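Here the complex is missing a single protein chain, while all its other protein chains stay put.
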Amino acid sequence: MDYEIVIGLEIHTELKTHSKIFCGCSTKFGSEQNTNVCPVCLGLPGVLPVINEKVVEFAVRVGLALNCEILPFSKFDRKNYYYPDLPKNFQTSQYDLPIAVNGHLDIEVNGEKKRIGITRVHMEEDAGKLVHSGATITSSDSALVDYNRTGVPLLEIVSEPDMSSAEEARAYLEKVKAILEYLDVSDCKMEEGSLRCDANISLRPRGTTTLGTKAEMKNLNSFRSVQRGIEYEAMRQEEVLEEGGRVVQETRTWDEAKGISLSMRSKEQANDYRYLPEPDLVPIIVDPATVEEIRLNLPELPDARKQRLMDGYGLSEYDAAVITTSKAMADYFDQSVGCNADAKTVANWLMGEVSKHLNNEGISILECPVAPKQLADLIALIEKGTISNKIAKAVFEDMWTSRKDAEVIVKEKGLVQISDSSEVIGIVDAVIAANPQSVADFNAGKDKAIGFLVGQIMKQTKGRANPDMVNSLLRERLQG
Amino acid sequence: MKITCEDVANVALLSRLEFSESELETFTGQLDAILEYADVLNKLNVDSVEPTAHVLPLKNVMRADEAKPSLPRELALVNAPEQEDGYFKVPKIMEG
Partner (left out) sequence: MELFKYTAHQLHEKLVSKEVSAVELTKSVLARVDAVEKDVQSYITQTRESALKQAEAVDAKIGQGQTISTLAGIPGALKDNMCTQGTKTTCASKILANFVPPYNATVVEKLMAEDTVVIGKANMDEFAMGGSTENSGFFPSRNPWDLATVPGGSSGGSAAAVAAGEAIWALGSDTGGSIRQPAAYCGLVGMKPTYGRVSRYGLVAYASSLDQIGPITRDVTDCAHVLNVICGHDAKDSTSINTGVPDYTKSLVNDIKGLKIGLPREYFASGMDPEVERAINKAIEQLVSLGAEYKEISMPHTEYALSAYYMIAPAEASSNLARYDGVSFGQRVEGTDIVDMYKKTRSAFLGAEVKRRIMLGTYALSAGYHDAYYVKALQVRTLVKKDFDKAFHDVDVIITPTAPTTAFKLGEKTNDPLAMYLQDVCTIPVNLAGVPAVSIPCGFAGGMPIGLQIIAKPLGEETLIRTAYTFEQNNDYHKGFAPLLEVK
C-alpha cells in the first residue's frame, strides 16, 4: 500500500515584549528562579489580568504577515486543566474567536513551490518551568517549579494539514521563523524555547482525501528533531498499518538521543478543557483602520526582500533565498553591500567562507567576528587586484581570529599581489628553464600543462603573483 | 435521573476531588436534584438569543508594554507549603 504523509504543525513563539501578557513582570530570559513574578502571574487569590497592548499589536502583525483575516471581534477563553507549571490550573488562551484566521504561506522544496494553509493565530500565556532532580520528570521523586515564565506572551500558529513530507515541514518552520524574525516580534531561539513546534502526523492511502488517525508529536526541540521526528513517526505508523493494526490517536514524545518516539499514554484520556469565556477580560475589537495602519507599517518580509535582492542586485533566486533565510544574514548582506562591495561577491562570500566558519563554530551571523564593512573592504582589495581570491581566503581566516582589518593583515604579512610583470619575469623564465617536460607538453598541445607551471610560479612567489598575469606572461614566453 | 454516580465520579476526577462511596452517593443525589430544578431552562426557546458572557459593554481594555518591578522572591515564596533553593517544591509528576 502506498501511503502519503499528512502533516500539520503547531508553532508556539514567545513574543519579545518588555512585560508579560497580563502583568508588568519582565519577560527577560535566564533570570534567577521566581524573581520575575508577581501576585498576578502567580495566580494568587484575588488577582486579575490586564492585557498588554503590544501583544495584540504583534499578533495582528503576524496575522497580516501570514495573509490571515484579522477578526474584528476576538476574545479570550480559559482552558482548564491541572498541572503544576500552571498556577491557576487554567491557561488564558483564545478558543473560538482567535485574533487571526484563514491565512497561508508559500514554501519551496527542491525547486517546487507549495502553499501551506494557516488555520489560525491566537494569543495565550506561557506556563512555568519544571526542574527535576532525576534524569527525567517522571523518574524524579519531586519537582521544582519556577514561575518566571508564566504569563510570558505566546502566539500559537496552527497550520492546515497541508504538508506531505518532513522536508516540507522543515521548510514551513524555517519560513515561519524567518517571518517572525523579520517582524521583530520574537527571538525565535528553539534552544531557549522562544520557538516551539509540535507536529500532527497521519497517513492515508495515496490519492485519497480522508484524513487518517493522527498522532501528536511533542518535544521536537530543534529543526533537526522536527525533520527526524516526522520521518520516524511516518515510518512507525506505516509499520503499524502494514501489520494490519490501527494507529492510535495519542500524544507522543520525541526522544532525540534515541531517535524514537514514545507514547505519553495517559494523555489519551481526552483532556476535557471545559472552555469558558474569560470573565476577567473584555473583548478585543480591532478596527479596520488600525489593521491598515499596522499593515502599512509592516517591515519588509522575507519574500519581498528576496525579490528586492533579485531585482536590485541581480542575485539568482537560489542565492537570494539563502541570504534572506535569516533576517540577520540579510541585514549583514545589506550592510556589506552598502559599503560599496559588489553584491554577487558579497553573496558568494556569505554563502561560502562566512557560513563555513559560522557552522564550524556553531555560532550565528550575529556573532560573526568579521563585520560587514570589514568583509566589504576585503572584497575591495580583491577587486583592486591588491590580492588574489586565494590569498583573500587566507586573509579572511586571519581576520576571523585576529579581528584585524584586511588591509592591516595584508600589509603586516606582505601579501600584496604582484601585478608588475617586471617583478615576476625572472621567476617565469627560471621556472620555464627548470621544467622542460611541462614546456614540451604544452608545446605539444597539452594546454593544461601550463597549470603546473603557473603553480610553480605561484609557489615561488608565495601566492602573491597575480595568476592571470602569470598565465599571460607564460604564454608569451612559451609561444614567443 | 439526570446524573449518575459514574458521572459524578468523572466530574470529581476533572475537579481533582476524591470521595468515599457514601459521599459520592450523597453528592449524586444532591446534584441530581439541582439539575432537575435547572431543567426549567429547557422550557425556554433561546434559539436566536446571544449568550451574555460580560454584562458591561467594555472592550479593548489594555495597558502599555512597560516592565514593572516584580515581587521580591521571599514574598513570592512566603506562602509556599514547600520550597527549595528559591523554587516551589511539589511531589513527583507522573506523565499526563
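In this document, chain identifiers A and B correspond to the written order of the chains, with residue numbering beginning at 1 in each.
Quick note on the criterion: a residue touches a chain if its C-beta (ideal position, glycine included) is under 8 Å from a C-beta of that chain, and two chains touch if they have at least 3 such contacts.
No experiment lies behind these values; they were computed from the predicted model shown.
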{"item": "Among A:90, A:172, A:400 or A:442, the residue in touch with the chain that has been omitted", "value": "A:90"}
{"item": "Among A:274, A:403 or A:462, the residue in touch with the chain that has been omitted", "value": "A:274"}
{"item": "Among A:30, A:45 or A:288, the residue in touch with the chain that has been omitted", "value": "A:45"}
{"item": "On chain B, residues whose C-beta touches the chain left out of the figure", "value": "3, 7-8, 10-12, 14-19, 27, 30-31, 33-35, 37-44, 46, 49-56, 58, 61, 63, 71, 75-76, 78-82, 88, 90-94"}
{"item": "Sites on chain A contacted by the missing partner chain, in the whole complex", "value": "39, 42-51, 78, 80, 82, 84, 87-90, 143, 145, 147, 270, 272, 274-276, 279-282"}
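One rule holds in what follows: only the chains that are shown with their structure count from here on.
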{"item": "Centre-to-centre distance between chain B and chain A (centres being mean Cα positions), rounded to whole Å", "value": "40"}
{"item": "Residue ranges of chain A touching chain B (in the complex, touch as defined)", "value": "17-19, 23-27, 32-39, 42, 50-56, 75, 82, 84, 130-132, 137-138, 140-147, 264-267, 269, 272, 274, 277, 279, 281-285"}
{"item": "In the complex with chain A, residue positions of chain B that touch it", "value": "14, 16, 53-54, 56, 58-71, 73, 76-77, 84-96"}
